[in-house]
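Read the structure below first, then the notes.
Note that one protein chain of the assembly has been removed; the remaining protein chains are unaltered in position.
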Amino acid sequence: MRATPVPEFMLEPAFDPAGSGRDALGLGSAAAKGLDVRHGTILTLEGINVSFDGFRAITDLNLYIGVGELRCIIGPNGAGKTTMMDVITGKTRPDNGVAYFGDTLDLTQMSEVEIAQAGIGRKFQKPTVFEALSVFENLELALKTDKSVWASLRARLSGAQKDRIEEVLTTIRLESSRHRPAGLLSHGQKQFLEIGMLLVQDPQLLLLDEPVAGMTDAETEFTAELFKSLARKHSLMVVEHDMGFVGSIADHVTVLHQGSVLAEGSLEEVQANERVIEVYLGR
Amino acid sequence: MPTALYRILLSLALLLPLTAHAGEAADFVAASPAKQAKLLESWAAQPDPARQALLDALQQGRVGVGAGKTAFLKVDGSWQAAEGQVVADGTPKTLRLNNRLRGLLANAQAAQQLLSAEPAQRLAAAQELQKKAKPSQLSLLNAQVAAEQDKAVRAALALALANLQLVDPDPAVRLSAVRLLGESGDPLARTRLEGLLAEGVESDAAVRTAAETSLAQVKRRLLVGELLGQAFSGLSLGSILLLAALGLAITFGLLGVINMAHGEMLMLGAYTTYMVQIAFQNFAPGYLALYPLAALPVAFFVTAAIGMALERTVIRHLYGRPLETLLATWGISLILIQAVRVIFGAQNVEVANPGWLSGGVQVLPNLVLPYSRMVIIGFALFVVALTWLLLNKTRLGLNVRAVTQNRNMAACCGVPTGRVDMLAFGLGSGIAGLGGVALSQIGNVGPDLGQSYIIDSFLVVVLGGVGQLAGSVLAAFGLGIANKLLEPQIGAVLGKILILALIILFIQKRPQGLFALKGRVID
Partner (left out) sequence: MTQALNQTLLARATAKLGPKASLAVLGLVLIALLAMPLLHLLPADNALHVSAYGLTLVGKILCYAIVALALDLVWGYAGMLSLGHGLFFALGGYAMGMYLMRQSAGDGLPAFMSFLAWSELPWYWYGTSNFLWAMCLVVLAPGLLALVFGFFAFRSRIKGVYFSIMTQALTFAGMLLFFRNETGFGGNNGFTNFRTILGFDITAPGTRAFLFFCTVLLLVGSLALGFALARSKFGRVLTALRDAENRLMFCGYDPRGYKLFIWVLSAVLCGLAGALYVPQVGIINPSEMSPTNSIEAAIWVALGGRGTLIGPLLGAGLVNGMKSWFTVAFPEYWLFALGALFIVITLFLPKGVIGLLRKEKDQ
C-alpha cells in the first residue's frame, strides 16, 4: 500500500505563498510517509507535450503547485485543461516532459491506480458516482483504507470509519439521503457526493474539473467555503469557467491557452494582463 | 521459320485422306497383342498427323475387326472400312485393348499432340510425357526440344527428356540430364532427383554431386512457388474475411451495434445467389453463366431490406446497450437459420460455378491460381473502394459520420438520425449479402454458413480498430495470410488457436486495434 494518511498537523500553520516556512514543515513526517515535499511543491510539470494524431493538445507546459495551495486553472475551451488532468492522473501519457508528485514520485511511470493510491484524487467534469450503490456505500468505497481484493473480501467498517463517513455526509449535506441510490440524486447532489468521495479518500492533491457546473448560487457559495476550508490541509487544483467562483476562492490563478501557460498570478493581475484579455476575456 | 513451316505442312497432311497411310490400321488389327504394343511404341516415337483419326478411334473404342482381319472404323454409329473399299462382311467385332496397350496408346497420343499448333496442347502433351515417356522416344524428344519455341513447353519437354536420360547407361548423358533437371521448378523433378540420390541407385560420383546441386536448386524454386501459393491463399482467405467483416465494421464501428446476425446476412446472400441461379436455369438458361453478376444487386437489396427491417423493429430500441444488442441479434440469427432450414432444408444447396469462374492459370509448375479466387480478391477490393467512396464522398456518408460522432448535434442540424441509422445498417447488411454471393462461389451453401464466419469477422474488426476501414482491410489480409502461413507448419486448428493467442497479446500493446483514434478521455 502506497497510500498514506495525511499528516494533518504538518500542514496546520497558515498557508504561506512565498514558501518560506514550508521546507521546515515538509521535512519529517511527510517524507517519512512516502511523499517527499521538502521543496514545497506538491506537483511539478515541466516541458510537457501531448499530441493526438498531430494535434498538439499541450505544448511545453510548465506548472508548479505548492503544498496546501488552492490553484485555479482557467482558459478557453480546448486550452488543454482536461488533458493536463489526464496527464497528472496517468490516463494520458505525455510525449515528453517531466511530471512529479512531491519531489520523488514520477507520475509518467505510474499507473492510474498507483497515482490514486499515492494521494491524487480527481473529480470528473461530468459527475461520476456509482449509481447502483447508495450514497453511504459510495463513500464507503472511496474511504481511505486497504483496497486490495483480499482486504475487500473481509472488510468491516470500524467505528472510526463510520464516524468519518457520517462526518463527510454532514459536510456535503447528504445525511438525509444516505440510503438513496446515488443514481437518483440531482446533478448538484452528485457533484457534492463526488466531492465527498474525494474527501473520504483523503488525497494530498485534489484535481477538480468544473466542480460547480450545474449548481445553484447557494450551492456554489457553499462549495467555495468548502474548498477554502480544504486548502492548507490539502492542495487543490480547480478548473472552472465561473469567474465569480474563481474570484471567491482563488489566491493564485493560471491561464492556459493552446496548451501552455499564458499568465499566472492573482485573479486581478491575470485579468489585467493584456494577452489574457485578448485571447480569453474577449477583445 | 522452319518449325512453323513444318507444322503447317503437318497440318496440311492431316487433311489428306487416310489412304495415304494405307495398311497401318490393317496391320494393327491383324497383329498379335505383343506386335500391337510394338506398333504403338514405334508410332509414339514417330508421330504422324495422318494417324490421328486411327488413334482417336482406338482410344474411343471405335475400331472394329471385320472378316479377314480387315479394319473398320465406326463413324456416326455405322461401320466404315478404314482402308480401301472393303465392304463390311457381317458386323465387325469391336477391337478391345488391354491396359498395357491403352497406356501405350495414351503415350502415342501425347507424342501426336506434340505436333499440335496449340502451345497449350503441346504443354499438356509434354507433361504427360514427363510421366510416361519411353526410351524409344528419346530422339523425338531431342528433336522437339531443339525445335520448340514456346518457353513453358520447352521447359516441360526438357524435363521429360531428362527423365529419360536419367536411366541412360552413359554417365555423361546422365550428368547432362541431371543438370537439365536442376533448371526445372517442377515437383516431379524433385521426385526424380531424390529417387536418383536414393541409396544404391546412382554410382557415378560426379553425377551424384551434380544431382545434389540440382536438387537444392529445384527445392529453392519449389519453395518460392509454395510460399507464393500460401501467400495467394492467404490473400484469398483475407479477401473473404474482408467481405465478411466489412459490413460488420460499418454496423459495429459506426453504429456501435454488435450484430451477431451478420453471419446470417452472408448466408442469406448465398441463398439469394442460389435462388437467382434457379431462376436463370428456368427462365434464361442461355445466360446461365451470367447469374453471379445478376445475383450481386439482388443479394444486396434482399439483405439490405432484411437488415433495415431488423433495425427498425428490434435494434433501434437497443442503441447504447451493446450487450443487449448482442443477445437480441443472436436471437435473430437463430430464427433466420431455422427459417432457412425449414424452407430450404438442412442440407447444403448446390451453387455451381459458371465456366468463367472455374479453372485457373498456371503460374509456376507447382502454383495454380484459380480464377474464382482471383475474381473474389478483386471483388473484395472493389467493394472496399465502393464503401469508402460511399462513406467519404456522398451525402449519406457525411450523415453517417456526423451521427457517429455526435448524434444529438447531428439531429439538431437536421440530420434524420433514425433514417441514417436504418440506411447505415442496411448498407452493412447489403455488403454482407455481396459477401455471401462471393462465398457461394467457393464453398458450401448451407444454413450454418454464417456461423463459421462470424467469430473470424469479429476478430478482424477488433484487430483492425473500430470504425476504421483501412484497419479492417489490413487486419483481414493480415489474419488471412497468417492463417495460411501457419497452416502447413502446425495444422489449421492449432494455427487458429495460436492466432487467437497472438491477437490477445497484440491487444495488450494496442488496446484500440491497429488504427485507433487517440483523443482526450471523455468522462
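Here the chain labels run A and B in written order, and each chain numbers its own residues starting at 1.
We adopt the following convention: a contact is a pair of C-beta atoms (placed from the backbone, for glycine too) under 8 Å apart; a residue touches a chain by one contact, two chains touch by 3 or more.
Computed from a predicted model, the values in this text were never measured in an experiment.
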Touch with the omitted chain, as defined above, among A:42, A:61, A:87 or A:142: A:142
Sole residue of B:125, B:242 or B:258 that reaches the chain not shown, by the stated touch rule: B:258
Which residue of A:155, A:226 or A:243 touches the chain not shown here: A:155
Residue of B:198, B:323 or B:412 in touch with the missing chain, whole complex considered: B:323
Residues of chain A (touch criterion as defined above) contacting the omitted chain: 3, 89, 111-113, 116-117, 121-122, 124, 128-133, 137, 140-142, 144, 147-149, 152-155, 197, 201
Those residues of chain B which, in the complete complex, touch the missing chain: 258, 314, 317-318, 321-328, 330-335, 337-339, 342, 455, 458-459, 462, 493-494, 496-497, 500, 504-505, 507-508, 511, 521, 523
